[in-house]
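For chain A:
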Amino acid sequence: MERIMTKNEMVRVLKRLTAEIMEDTSGGKNICLIGIRSMGVHLAEMLKNEIRKSEKKAPPVGILDVSLYRDDFSRRLPRRIKETVIDFDIEGKDVVLVDDVIWTGRTIRAALDELIDFGRPNRVWLCVLIDRGGRELPVQPDFIGKKIEAEKNQWIEVKIEKGKAEVFLTTEGRK
Partner candidate 1 sequence: MRFERKDLLGLENLTADEINLILETAVSMKELFTRSVKKVPTLRGKTVVILFYEPSTRTRVSFELAAKRLSADTVNISSSSSSVAKGESIIDTVKTIEALGADFIVIRHPSSGAPHLISNRISSSIINAGDGMHEHPTQALLDLFSIKEKKGRIAGLKVGIVGDISHSRVARSNIWGLKKLGAEVFLIGPPTLIPRDAETLGVKVYYRLEKIIKKLDVINILRIQRERQKDQLLPSMEEYNSIFGVSLSRLEKARNDLVIMHPGPMNRGIEVTSPVADSKNAIINEQVKNGVAVRMAVLYLLAGGKNENIA
Partner candidate 2 sequence: MKILLKGGRVVDPSRNFSKVADVLIENGKIKKIAADINEKARTFKVGGLVVCPGLIDIHVHLREPGREDEETIATGTRAAAKGGFTTVCAMPNTNPAVDSVSGVKYILMTAAESGIVRVLPYGAITKGRRGEELTEIGKMKKAGIVGISDDGTSVMNARVMRRAMEYSKMFDIPVVSHCEDLNLSAGGVMNEGRTSTILGLRGIPPQAEEVMVARDIALAELTGARLHLAHITTKRSVALVREAKKRKIKVTAEATPHHLFFTDKFVEEYNTNAKVNPPLRSEEDRVALMEGLRDGTIDCVASDHAPHLDTEKNKEFDFAPFGVIGLETALPVVITALVKKKKLSLMDVISKMSTRPAEIIGGHDLGKLVIGGVADITVIDLNKKKKITSDFFVSKSANSPFIGKNLSGFAVLTIFGGKVVFRDL
């Protein structure tokens, strides 16, 4: 298990991502953040706090659980699903989807499908902490925390809990 991002690095990365998002969305006037379960939710919250610090105003944050929209559903045991919580209208909004790691792009495909069922946003952006390559669908993030090249048998784990925030690369398959 190899640490590929420390807490300090993550804080710096989030500040930079905030700045980039603000720049590209005209100061975030019309944005909302939507974190993809599970780690994207924490990251969306962290981004919101950063935005509040810099802009004095926090965007609304929603949560997506994409389990019911996945395309690999019948090939794996069902995971414990949790609620999707979007208690604001996304119609006409600039939605920033937030996830921890982008790999094949399939989760984002599912997230876009689910999002569309809630309304018609003005524009959807994608922000990820780690881009590990290996895309199987034509989906590319707009805001990237860090790019790394990971092998197929490697797993990237983002740990955010009780003041800790780190990213690890492990080589055995996930249990």
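Just so it is clear, a contact is a pair of C-beta atoms (placed from the backbone, for glycine too) under 8 Å apart; a residue touches a chain by one contact, two chains touch by 3 or more; residues count from 1.
The candidate set was assembled so that all candidates are chains of the complex that A comes from, given by their letters.
Bear in mind the structure is a predicted one, so any value in this text is a computation, not a measurement.
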Candidate number, among 1 or 2, whose chain touches chain A in this complex: 1
Parts of chain A lying in touch with candidate 1, wherever the complex brings them together: 65, 67-70, 72-78, 80-85, 103-104, 106, 113-114, 117-119, 173-174
